[in-house]
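Shown here: the complex without one of its protein chains, the others still in place.
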Amino acid sequence: MPYIVKKELIPQYADTDMMGVVYHANYIKFFELGRTAFIHEAGYSYVEMEQAGYYAPVYDVYATYKRPLVYGDEATISTWLSLNDGIKTVYQYELTNQTGDVCVTGYTTHVIVKKDSFKPVPFKRAFPEWYKTYNRLMENH
Amino acid sequence: MPYIVKKELIPQYADTDMMGVVYHANYIKFFELGRTAFIHEAGYSYVEMEQAGYYAPVYDVYATYKRPLVYGDEATISTWLSLNDGIKTVYQYELTNQTGDVCVTGYTTHVIVKKDSFKPVPFKRAFPEWYKTYNRLMENH
Amino acid sequence: MPYIVKKELIPQYADTDMMGVVYHANYIKFFELGRTAFIHEAGYSYVEMEQAGYYAPVYDVYATYKRPLVYGDEATISTWLSLNDGIKTVYQYELTNQTGDVCVTGYTTHVIVKKDSFKPVPFKRAFPEWYKTYNRLMENH
Partner (left out) sequence: MPYIVKKELIPQYADTDMMGVVYHANYIKFFELGRTAFIHEAGYSYVEMEQAGYYAPVYDVYATYKRPLVYGDEATISTWLSLNDGIKTVYQYELTNQTGDVCVTGYTTHVIVKKDSFKPVPFKRAFPEWYKTYNRLMENH
């Protein structure tokens, strides 16, 4: 069982669209909130990754919408790892509303690149400790 | 070969992030631009769909990032159909920059729901003419 | 002295632009966060206002940028009332970073309109109790 980080999240009016629900692309920003909380709980910081000279751009993203979040909801985003192969890191996300209904699930895949050149570098080599921590969190040891 | 609609698209400063490129979630908004252009070229209008009492929410979305768009780029989004089974409609997207490099590809799947209840209704039944047109555009007849 | 509501706020990567700071229009969304916190602390709810058949659209907005917020900052938004004349309500905002520097100040003016017609209605008449509470919070009684 992977280590799961939960974070509360209140949709803003700004996040909604004229369908009366959260606009579909804005859930991808909510994924960022979950990922940031996960990294923080793991004891790391994306700010420090950039200060060390690297970015972790998104390689791909998937989201499926089962039930909309609406303004007034108090949502929770759960984030965990499903891949950490030394090159790619995959974060999984599940957004639930205040009654526990699953609203959106998805994932993002990330790689590490050098800030100056955007050249890919293995995560394992650039951040060996962080990589080992993620290996443990994959299995929640 | 499917019918392909191309539309020019200039990233705004607002679309960028501190990585110096377009923020990954904002490409999903660019997909909306492509989809709107496709619907318009097909002779239909999303505004009229809503006026008829329906929404076409996104069922799922996928995007893969091959090369970033940057501020100053003059991009083109190409949109075509890869599924139109009467229930689900899948739009495919390809974003290229001014030198023809493929930057982002992806798809969105849409269903039709009633505005008042969010209850799903087959696209084929709610909009039979539109459905037939899409069948033709799948094969570009 | 007016009643002031403070709320913590962590800028997201999504909020930044290629200048390496929060994009100027996104502070206007932060104002919404402050306003929502203020309404909540005052014992009211914007959701209930809409359920009662009204909107509170923005009549005008002003913001001045003294120092940028950057990714990694832990900001605080302070919100208070500077006008509550029965027709218009003016919320004032001050955004500070974790070292107390004032980053952005501004205000938004709101009126009340009927949801179905967008016709203006005096706040004082539509929500007399809320109006009285705001009068008290203007002077922090």
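For reference, chains read A, B and C in written order, and residue numbers begin at 1 within each chain.
Note that a contact is a pair of C-beta atoms (placed from the backbone, for glycine too) under 8 Å apart; a residue touches a chain by one contact, two chains touch by 3 or more.
All values reported here derive from a predicted model rather than from experimental measurement.
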Touching residues on chain B - with respect to the absent chain: 12-14, 29, 32-33, 36, 45-47, 71-72
Interface residues of chain A (partner: the chain not displayed): 13-14, 16-21, 23, 25, 70-71
Residue numbers in chain C that touch the chain omitted from display: 19, 21, 24-26, 28-29, 32, 55, 57-65, 68, 108, 118
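What we mean here is this: only the chains that are shown with their structure count from here on.
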Whole-Å gap between the CA centroids of chain B and chain C: 34
Chain centre separation in whole Å, for chain B relative to chain A (CA means): 24
Separation of mean Cα positions, chain C and chain A [Å, integer]: 29
Contacts with 2+ other chains: residues of chain B: 19, 21, 25
